[in-house]
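Down below is the structure, laid out as structure tokens.
As you look at this complex, bear in mind that one protein chain is not there, while each of the others sits in place.
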Amino acid sequence: ANQTDRVVMANSKYEYVKDFERPDPLLPNTWVIIRIDGHGFHRFSKVHEFEKPNDARALNLMNAAAKAVMSELSDVVMAYGDSDEYSFLLSKLCSLYDRRESKLITTFASLFTSYYLYYWSDHFPTPKPLYPPSFDGRAVLYPSDQNLRDYFSWRQADCHINNLYNTTNWALILKGGMTERDAERELMGSRAADKHEILFSRFGINYNNEPEMYKKGTVMVREPVKDEENGDAPSLLQEHGATMGEPERPKSNRQLKKEAKKQAKKEERQVKTVVRVYHCDVIRDEFWDARPWILDDED
Amino acid sequence: ANQTDRVVMANSKYEYVKDFERPDPLLPNTWVIIRIDGHGFHRFSKVHEFEKPNDARALNLMNAAAKAVMSELSDVVMAYGDSDEYSFLLSKLCSLYDRRESKLITTFASLFTSYYLYYWSDHFPTPKPLYPPSFDGRAVLYPSDQNLRDYFSWRQADCHINNLYNTTNWALILKGGMTERDAERELMGSRAADKHEILFSRFGINYNNEPEMYKKGTVMVREPVKDEENGDAPSLLQEHGATMGEPERPKSNRQLKKEAKKQAKKEERQVKTVVRVYHCDVIRDEFWDARPWILDDED
Amino acid sequence: ANQTDRVVMANSKYEYVKDFERPDPLLPNTWVIIRIDGHGFHRFSKVHEFEKPNDARALNLMNAAAKAVMSELSDVVMAYGDSDEYSFLLSKLCSLYDRRESKLITTFASLFTSYYLYYWSDHFPTPKPLYPPSFDGRAVLYPSDQNLRDYFSWRQADCHINNLYNTTNWALILKGGMTERDAERELMGSRAADKHEILFSRFGINYNNEPEMYKKGTVMVREPVKDEENGDAPSLLQEHGATMGEPERPKSNRQLKKEAKKQAKKEERQVKTVVRVYHCDVIRDEFWDARPWILDDED
Partner (left out) sequence: ANQTDRVVMANSKYEYVKDFERPDPLLPNTWVIIRIDGHGFHRFSKVHEFEKPNDARALNLMNAAAKAVMSELSDVVMAYGDSDEYSFLLSKLCSLYDRRESKLITTFASLFTSYYLYYWSDHFPTPKPLYPPSFDGRAVLYPSDQNLRDYFSWRQADCHINNLYNTTNWALILKGGMTERDAERELMGSRAADKHEILFSRFGINYNNEPEMYKKGTVMVREPVKDEENGDAPSLLQEHGATMGEPERPKSNRQLKKEAKKQAKKEERQVKTVVRVYHCDVIRDEFWDARPWILDDED
């Protein structure tokens, strides 16, 4: 036997190390939120001179990356983002990657990052950032529709609170000429009404007229389209024959027949869909009532 | 109370959804391997016309991304990569991100992806790939030094087996004019010696003379340098005042003093290090005996 | 410093080993089933000469232990048992032991075992069994009411199938004089109708007249009682001032006041309850419709 046969034998001897991998399936029939968070974006936004309190280019880039992720991964039902974070909702019945947690969260973090860089030059005047940004991610499970709605309400309320603070804070600094420290002191303990008042009386800003994207964040929903309309165009990966699904394994004839049948059935009932982008309220009932298919995913 | 005060109150009402996040600390005092794997790279390599059986540009790009990850994250002791995968070793005592599994694996997957795109144009003639690639990741724990060495042996033996197969397979196709199918048939059931023989007798290729990077993969080690030598230059993030560590939180004076003391001590004993790149055997003892500090990380 | 001061100091040095304990909270707002299973009861029933196919004493003992567990742990909403297993349902909102999985499943397994031995002599003619029995346990989470009902349906259908098989099998052996092997062969591939036929034509047994406890298993439900009725008497532990709740920690005055208030409120709205025992169908709607409070535990 030569060197490589010894290697093959050795390899079977080493393969026991695979037993140290732990299975990590997420609980079935539960809403899955995958939230992506920018790492050190306080610094990243400074180095790249993001406008304060909001940089439309940076937010649009986040949205472009998120929309692309939704296009590639059709299991994503809805997404919500603001600042340097994005939450993706997977259906309760989603079985992507057999619901393996590690596989899911790393894939979302990686694909989002990849699109963020890929589309950078569409939004900023340089071909790439000064250093590569990164995002972490996590999965959180929500058993009930109410829990899920409360999750999105939590993120949107958070967006609102932060944006009012930031808008006032940066008005004091940029328009009022205060130091960062003085602005912080001025706002300490202030209530919402106080901030509205500061904005209006000192700077003539009516907070209610601020752009919806800043006040409400960005909501993306996969929506069915009517017969005469077009669904979403193929995604960038699909255009090149690639896909985010499971890698292909060789299949038996029987499997292939079975799948062809299944596919035909699926296409029959399949509705063309399109990802639509909003900057609307997701706390009140209107949003959900108008899109019953989001929560109608009963088992 | 105005709209935003209601929002603040609402938010505290929604905050219970945080309780659905689960803690996921990795077992202390255990070697942590974080392995990154290219998603659908069979297709990606076709679309981007990677040379077969090995594309030096693609491997060099993988290595550049891996080296950058090691530069940013000093907790990485060593790394091993071949094809479209890379394994990073965190010390048993590593406490990065409090050893939170989700945070660790998503950060590695994201940062690796980010550098892969960032450095793409240094290795390929286009500013960016035709579509954005992605990588998944997972953490595996190894309690003993032997388990850990067997892990790296497993990956390197796997590299060897695949490379001998691929080298022979693509010789049959590219030089022998076979179809992919015929080549597959020819190799079915063949042993290592048979493949060596095919390469040598039909194509005049002595497999042993193939490049070490293809046969052995790539090994990166963080190594201490002598006083007169320079350690690694600051990483790309460090150059811009950024870091992959935990985000800063405001600290008390007492904390600050304590940390200053700790930092001083650390610097005192701190050794300058450099990340070195090899294409050497990691299965036999020589590699490990020559670098006792890798496994000497006792608790 | 003497020996014990050294011990105290040493102990603080060793306490780091606590960091190896992992947190294991069960997902909130999800139904929790804790299922207890007899270990090696095939052998245990032989050694103790349980009657075949069903031993009423053994089943009554299982039921007595289960009922006692429900009396001690008021978080148990309902239970279902047959043969040597019992499933306990904890409310979606249950916060017993902060939903720590290890604590919950070991406590249920231990308390059930303890009562099984404690009540042994009430059901069998010996003061204790010939050797101590044991039970293992596990927790399974069910997000939706339908999943939960399907769980109980699964266990009850399983009971039905096994009991029809066992009843026929033991009729062939005990009344038909077959060997165990011949009986097994006779029943191989037989359908339900065949078993009914064997029982009726050969042994004059109408399966439908078999005892409900054997055919349906045992269902226990915590039910509210009317004002004039009495609730359940105090449990055996309560009679002795003990409880299965969390161990008491010393409390501040403020805490004590807060709790007194909470307790008063609780008692105000508290309904007296009683654990009722049935051998009824839990697959169809009737059972659930008649007890809306079981599934009405909305969040």
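Order of writing sets the labels: A, B and C. Residues in every chain begin at 1.
The rule we apply is simple: contacts are C-beta pairs under 8 Å (C-beta built on N, C-alpha and C of every residue); 3 or more make two chains touch, one makes a residue touch a chain.
The shown structure was predicted, so the numbers you read here are calculated from the model rather than taken from an experiment.
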| note | Touch assignment to the omitted chain, from C:Lys67, C:Arg99, C:His123 or C:His160, lands on C:His160
| field | Residue touching the undisplayed chain, where the options are C:Asn29, C:Asn54 or C:Thr113 | value | C:Thr113
| message | Across the whole complex, list the residues on subunit B that are touched by the chain not included here. | response | 27-30, 92, 141, 143-144, 146-147, 298-299
| query | Taking the full complex into account, what residues of subunit A touch the chain not shown? | reply | 19-20, 22-23, 25, 27-29
| query | Taking the full complex into account, what residues of subunit C touch the chain not shown? | reply | 1-5, 7-8, 10-11, 13-18, 20-21, 39-40, 42-44, 47, 68, 101-103, 105-107, 109-118, 121, 127-128, 130-142, 147, 150-151, 153-154, 157-158, 160-161, 164, 191-193, 195-196, 236-237, 239-244, 247, 283
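Note that in this section only the chains that are shown with their structure count from here on.
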| message | Given that subunit A and subunit C are copies of one sequence and touch, is their interface built from the same residue numbers on both sides (over half shared) or different ones? | response | same
| query | How many Å are there between the centre of subunit A and the centre of subunit B, using C-alpha atoms for each centre? | reply | 25
| query | When the C-alpha atoms of subunit A and subunit C are each averaged to a single point, how far apart are the two points in Å? | reply | 43
| said: Where in subunit C do residues touch two or more of the other chains? | reply: 27-29
